[in-house]
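Single-structure report; data block below.
For this depiction, one protein chain was excluded, whereas all remaining protein chains were kept in their positions.
Chain IDs A and B follow the sequence of writing; residue 1 opens each chain.
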Amino acid sequence: MLENYLPILIFLVLGLGLGIVMFVLGYFLGPNRPDSEKASPYECGFEAFEDAHMKFDVRYYLIAIMFIIFDLEIAFLFPWAVALDGIGMAGFWAMMIFLGELVVGYIYCWRKGALEWE
Amino acid sequence: MIEQIVFYCFAAMLIFSAGMVVSMRNPVVSVLFLVLSFFSCAAIWLLLQAEFLAIVLILVYVGAVMVLFLFVVMMLDINMTVLREGFVKFLPVGIGVAVLMLISMGLIVGSSQFDIAAVASVAQHDPGYSNTKELGLALYTNYLYPFEIAGIILLVAIIAAISLTMRKPRTHKTPKPEKQVSVKRKDRVRLVKMKAEKE
Partner (left out) sequence: MIEIVYELIRNGLLQPLVSMLVPAAIEVQALYMLEILVKILAILIPVLFVVAYITYVERKVIGFIQGRIGPNRVGVFGLSVWGLGQPIADALKVIFKEIIIPSGSNKFLFIIAPVLSFAPSLAAWAVIPFSDTLVLADINAGLLYILALTSLAVYGVIIAGWASNSKYAFLGAMRSAAQIVSYEIAMGFALAGVLIAAGSLNLGDIVMAQDGSIIHWFWLPLFPLYVVYFISGVAETNRAPFDVAEGESEIVAGFHVEYSGMAFSIFFMAEYANMIMIAVLTSLLFCGGWLSPFQGIPVLGEPSIIWLLMKISFFLFLFLWFRATFPRYRYDQIMRLGWKVFIPITMVWVVVVAVLVVAQVGPWFN
């Protein structure tokens, strides 16, 4: 099994390396003449006057939390799908109950308006 | 041989990045180092033949949990100078806790627990072996009850997250996309036949 992961590791390192090499190439082959106007952040018609890192709507956090939960559910689905022929009807119904719980949560989300974007 | 080199590389990377997580000034960089330490951890799990768990670690922790972390540290605007204010005052307490931790860790590591001979070596499997399938066969038969409890916990997590974030009643008026996309031409436009008028 491990010998199959060695190419992946090398591939990943090569991908990182290629990205860095391209950046370095661009950095050294291109001109480098920054001035204060050029290096200031983009703004439309006036000087950029405050820090761009601002507080965000709580909705974004909610999206991220919901994403974690659903992602976990998907992670549970994967071994179940692979083992479906070996776990019998009991295993099948176990996942149906699990998905039922998820659907209850999903309906709750919907009713509460958590899925609406304002 | 390659296996051992890979192991030591990732173990060193894990310790290094874990150290950087607590020592970096910028919390966003800290989170990135946490991601790196999850990666090295996944690689070590892979060396232990835990294929499914290693990839799920990346999928769930790096792909989802760390994204939430990034959202939080990027937007909560943590003031680092305030956080550092009480450093000298709390130093004795911190050192005390650290020493206690060191002693308890030493008790475990010092005993025969971590001797290589005490740990079973990694089982070798034939190429067709699927770690995921074995896990599924065990999880959905022998461990049914904990699995269902995990489902309930996730349900509670959904409800908790929503009740914590959606406390205010909705006051904004928003367009309803489902109504907008179902609009037909005849609801909006009416063509009226008129006779041409002369100037």
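Following the convention adopted for this analysis, a residue touches a chain if its C-beta (ideal position, glycine included) is under 8 Å from a C-beta of that chain, and two chains touch if they have at least 3 such contacts.
Predicted model only: the values in this text are computed from it and were never measured.
Mapped onto chain B, the footprint of the missing chain covers residues 1-2, 26, 28-29, 32, 35, 51-52, 55-56, 58-59, 62-64, 67, 70-71, 74, 129-132, 174-175, 177-178, 180-181.
Residues 1, 4-8, 10-12, 14-16, 18-20, 22-23, 25-27, 29-34, 36, 38-44, 48, 51-54, 56, 60, 63-64, 67, 70-71, 74, 77-78, 81-82, 84-85, 89, 92, 95-96, 99, 102-103, 106, 110, 115-118 of chain A touch the missing chain (whole complex, contact as defined above).
Here, only the chains that are shown with their structure count from here on.
Residues 1-2, 5-6, 9, 53-56, 58-62, 64-69, 71-73, 75-76, 78-84, 86-88, 90-91, 94-95, 97-98, 101-102, 104-106, 108-109, 112-114, 116-118 of chain A touch chain B in their complex. Note for the complex: chain B touches chain A at residues 2-3, 6, 43, 46-47, 49, 51-52, 56, 59-60, 63-65, 67-68, 71-72, 74-77, 125, 127, 129-133, 135-137, 139-141, 144, 147-148, 150-152, 154-155, 157-159, 161-162, 165-166, 170, 172, 174.
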